[in-house]
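The complex appears here minus one protein chain, its other protein chains still in place.
Order as written gives the chain letters A, B and C; numbering starts at 1 within each chain.
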Amino acid sequence: MAIQGKDEKHTGSIRLGMVGGGNDAFIGGVHRIASRIDDKYRLVAGALSSTPEKAQASGAALGLAPDRTYDDFKQMAIREARLKDGIEAVAIVTPNHVHYAAAREFLKRGIHVICDKPLTSNVADAVKMVKAAKASDALFILTHNYTGYPMTRQAREMVQDGLLGKIRVVQVEYAQDWLAEHQDIKQAEWRTDPSRSGAGGSTGDIGTHAFNLAAFVSGLELESLSADLQAFVHGRPVDDNAHVMLRYKGGARGMLWCSQVAPGNENNLRLRIYGEKGGLEWAQEDPNYLWYTPFGEPKRLITRNGAGAGEAAGRVSRVPPGHPEGYLEGFANIYSDAAEAIIAKRNGTARPEGVMYPTVDDGLLGVRFVDACVKSSSRDSKWVSMTG
Amino acid sequence: MAIQGKDEKHTGSIRLGMVGGGNDAFIGGVHRIASRIDDKYRLVAGALSSTPEKAQASGAALGLAPDRTYDDFKQMAIREARLKDGIEAVAIVTPNHVHYAAAREFLKRGIHVICDKPLTSNVADAVKMVKAAKASDALFILTHNYTGYPMTRQAREMVQDGLLGKIRVVQVEYAQDWLAEHQDIKQAEWRTDPSRSGAGGSTGDIGTHAFNLAAFVSGLELESLSADLQAFVHGRPVDDNAHVMLRYKGGARGMLWCSQVAPGNENNLRLRIYGEKGGLEWAQEDPNYLWYTPFGEPKRLITRNGAGAGEAAGRVSRVPPGHPEGYLEGFANIYSDAAEAIIAKRNGTARPEGVMYPTVDDGLLGVRFVDACVKSSSRDSKWVSMTG
Amino acid sequence: MAIQGKDEKHTGSIRLGMVGGGNDAFIGGVHRIASRIDDKYRLVAGALSSTPEKAQASGAALGLAPDRTYDDFKQMAIREARLKDGIEAVAIVTPNHVHYAAAREFLKRGIHVICDKPLTSNVADAVKMVKAAKASDALFILTHNYTGYPMTRQAREMVQDGLLGKIRVVQVEYAQDWLAEHQDIKQAEWRTDPSRSGAGGSTGDIGTHAFNLAAFVSGLELESLSADLQAFVHGRPVDDNAHVMLRYKGGARGMLWCSQVAPGNENNLRLRIYGEKGGLEWAQEDPNYLWYTPFGEPKRLITRNGAGAGEAAGRVSRVPPGHPEGYLEGFANIYSDAAEAIIAKRNGTARPEGVMYPTVDDGLLGVRFVDACVKSSSRDSKWVSMTG
Partner (left out) sequence: MAIQGKDEKHTGSIRLGMVGGGNDAFIGGVHRIASRIDDKYRLVAGALSSTPEKAQASGAALGLAPDRTYDDFKQMAIREARLKDGIEAVAIVTPNHVHYAAAREFLKRGIHVICDKPLTSNVADAVKMVKAAKASDALFILTHNYTGYPMTRQAREMVQDGLLGKIRVVQVEYAQDWLAEHQDIKQAEWRTDPSRSGAGGSTGDIGTHAFNLAAFVSGLELESLSADLQAFVHGRPVDDNAHVMLRYKGGARGMLWCSQVAPGNENNLRLRIYGEKGGLEWAQEDPNYLWYTPFGEPKRLITRNGAGAGEAAGRVSRVPPGHPEGYLEGFANIYSDAAEAIIAKRNGTARPEGVMYPTVDDGLLGVRFVDACVKSSSRDSKWVSMTG
């Protein structure tokens, strides 16, 4: 509880490039802030747009050197790989359908990839991505950023420590409202275009986050699902609301709801897990709190870095309890853990204890999840196995 | 907002009898308090237990006259129907499997029935109950008490007024934790015995409440459902957790979760409804609040009897906003509305505007809902039509 | 946590009269409901208004016999005292300045008095009231109803059990907004008229509640106070907002804020108590919750009748945790505890363990509190001793 300093240790910046994330983009800026917060990266190169003029303008706006502002990611991969001080890692923040093509170029040249989710826009690409990542010496980090929040790590640690006993029920949801009507903005446009986002709409954009977070915290493996997908907005070619029932290996059962048409929900990602011995509840919009009920005892409010919070959360907290950390800090935790892994690799040393980040395998599961949702829904909600 | 009095108007007490609700019972006491709050009933007779000694002791404890304390409901129906000042209404608060047999005796003698939910323990009995009720001149009131809360009525009124536009999504849940382990108490015992509770466990006990409330507020009619039921506690012969996907007529979709094994949940009945123009959220444990978001505007907190609350809620509120009313007051609203209907019938006058209560038809829907859940779950979650 | 019945035991109704509380009144109706909830009183007589026509009409509306509907409380006291089945107790629910004159008539005839707060409109009357109550064989119950909430009793019990250690800080507030503008309604009118309400406006109407509740839970005795009172609404002759600093015997310190001009506050009575070992927080608008933090541990949410709640709260709870009880039930607890005391007295038996209610002495303290606030404020917030 006390105010205590946390010593920083400057470990030498990682030279970072970025694909996508030019002007008008949303998630690129988030990645950049996340990379800066703990001073572990320096952005030095970018292929920030597929439109050359925009790529140049965006690079200039970010203060990149003109000769390291590229019009195309392949050209960037080739040249940076040859430079003595070329990038060591690249952040890929394009629409989904470009992820694989871009990542491949960097992976095969040994440049670490930090890739936005979902991994790809379809299963075939996802399988190829896994293959490419395994074949490469480089690391692959997927930014399922909600796993970077201290209190989701706290929750995971409590589950692993057995505080919930055998898990029975998982309730997870991610509700938004911004697509309740047709939107004419860039962020809406590509997300509702199957050729770029993939066959899943809300399932791919946010359902994958919910699915991933539930797995991260519970440690459960999804066996099969039964889904009912809807596109409520007239003419929308992908789902904007999805109801999914889940069967996990070992007997746990769950429900997942994702929606982009639920007025009053901004980014209402909420996870509740119930086991034989206790329950946990967490909500992304109030991320510094974790509710824990040991069965038969009063509910307890565990706060980030506060009384009752453990190692896993403390390791990724920067400020004392009661001083809220948010989305950007959680995102930064993925970046900083990735940095620690990259530096350990660079130095040939052991990865520090506690470092964790979502991998290409998690990404494949996410894409399979979307695929299974679409398949089940098209078969009148028949149960579909996650293993195909 | 201002403190204002609400004039009481003593309308002449209704003579009430009770079947079930002797010592150790839970819901009987609730019915008795509910009947007293607005001074519209007087309990004068009872068949409070199927065990004669207990029936007598319970009657004495409640101050009933010995000659109006019965050992058996049939005997009570027969005699009370003959008395000049015999009961005008009877509350049936036994385990589910007795509801029909008991109600029938009173209905056929023209005594109004106020019956606990679910209507019966199986569809066959429910159909017979409907028939009996329609054949009788007496009223039939089903105590789906959550429809008595001022703010669920407020929500219903807002939906009817079109504030949400066409409804798209219904999320409803009722979670408890008291059956997370095997319980050796009376209240647990009959609720987990299919011969008394019916084929549904959590679905019948609390799932029906959730289903009914969603229908009450949304005005939607359920078309079909897909369910995955579980009995997590070893050896339990009925479900203690259920995941249900809902398809309503007209295109709305929903999810229903009920559970009695979710640690940290006491009586967490929560309803969220989203339409084209707005969203509503209500939780039974904080019943004086209703959250309303007109799409694109800030969320608003409407309080019982407070600014923004309308006629339907004000009609059934007793105290100013900020002075919370609770479960018993909500239950009492069902009783008091029933009383107004009974008195109107007694006097041959029009039923006052705004009077409402759940009917035998609502009860049949509830029993069909449980039946469909069990059926769907046994068919690997195949969609099952509510119309059989 | 489990659903369990609570056996009722009909102890024989107490015959109750009422002074004040006719049509248009607010608190009279609350007293009547409170008296009915646990079936321990029967209203049989009333002097419901000082206006004869209104007294008669109100009595008829409540179903009182015409010969027990009085035009004047003195006449009622005289006649009822002579009746074989005359009233045993009287509820006094008039404006403050009438309390003493009315109570006196009943006390001297041995009729128990249940009196609304504040005790009187000035200290002189309050001292006389104490004298009259001590001289009488009858009981005197003051309806500081917030002490009837299960969770304020839970809090008191926890303080008495030493869970907070030595208390250091008390923060209490009662904020409303209904008098933010001039109001032309009856309830506003007498409350802002010093000849009827007394010299205190918000201090007398709600500040006394806050003061009383803090004392009830903390067990602390107020030594002195320093106050700054305001009348923000133009022309209002009494305070509508008050800031008060508190010094308790033994070294604890506190702050009290009461206001009737704070938009967004309905009946925001909130108490926070901090000791060497822990803290407690309670809010009247969400009365089923009590927050408890043992220093250095996570905050715990104790719910009425739920895990972690003790004897004192369980004794006055009617329904399981998660089924909220509210203002009327809390008020009823005062009535029901009074009934148990009255019956014990009637029967010459010991008062059951746990029975408690605010007394005439608490009432005198409340009136002294208002007097001290007014005095201190008029002396530029000089500290004023509570002992005069």
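Going forward, a contact is a pair of C-beta atoms (placed from the backbone, for glycine too) under 8 Å apart; a residue touches a chain by one contact, two chains touch by 3 or more.
No experiment lies behind these values; they were computed from the predicted model shown.
Engineer: Write down which of C:23, C:69 or C:226 is the residue touching the left-out chain.
Structural biologist: Result: among the candidates, C:226 touches the missing chain.
Engineer: Which of A:50, A:224, A:267 or A:385 sits in contact with the chain that's absent?
Structural biologist: Candidates A:50, A:224, A:267 or A:385; residue touching the omitted chain: A:267.
Engineer: In the whole complex, what residues of subunit C lie against the chain that is missing from view?
Structural biologist: 168-169, 171, 173, 177, 180-181, 226, 228, 230, 232, 241, 243, 245, 247, 253-255, 257, 259, 261-265, 272, 274-279, 281, 291-296, 299, 380-381, 383
Engineer: In terms of residues, what is the contact footprint of the unshown chain on subunit A?
Structural biologist: Looking at subunit A, the ones touching the missing chain are residues 1-10, 12, 23-26, 28-30, 32-33, 36-39, 61-63, 176-178, 183, 185-188, 265-268, 284-288, 303, 306, 318-329.
Engineer: Counting contacts across the full complex, list the positions on subunit B that touch the omitted chain.
Structural biologist: Spelled out for subunit B, the touching residues are 1, 292, 296-303, 306-308.
Everything that follows uses one rule, which is that only the chains that are shown with their structure count from here on.
Engineer: On the document's contact criterion, could you list the chains that touch subunit A and likewise touch subunit B?
Structural biologist: A chain counts here if it touches both subunit A and subunit B, which gives C.
Engineer: From the centre of subunit B, which other chain's Cα mean sits the farthest off?
Structural biologist: For subunit B, the chain whose C-alpha mean is farthest off is A.
Engineer: Note the rotational component of the Cα superposition from subunit B to subunit C, reported as an angle of 0 to 180 degrees in steps of 5.
Structural biologist: The two chains, subunit B and subunit C, differ by a rotation of 180 degrees.
Engineer: Looking only at residue numbers at the subunit A/subunit C interface, is the share used by both copies over half or under half? Answer same or different.
Structural biologist: Both copies touch with mostly the same residues.
Engineer: How many Å are there between the centre of subunit B and the centre of subunit C, using C-alpha atoms for each centre?
Structural biologist: Here the centre of subunit C sits 33 Å away from the centre of subunit B.
Engineer: Provide the C-alpha centroid distance between subunit A and subunit C, rounded to the nearest whole angstrom.
Structural biologist: Here the centre of subunit C sits 54 Å away from the centre of subunit A.
Engineer: Which residues belonging to subunit A are in contact with no fewer than two other chains?
Structural biologist: In subunit A, 292, 296, 299 touch at least two other chains.
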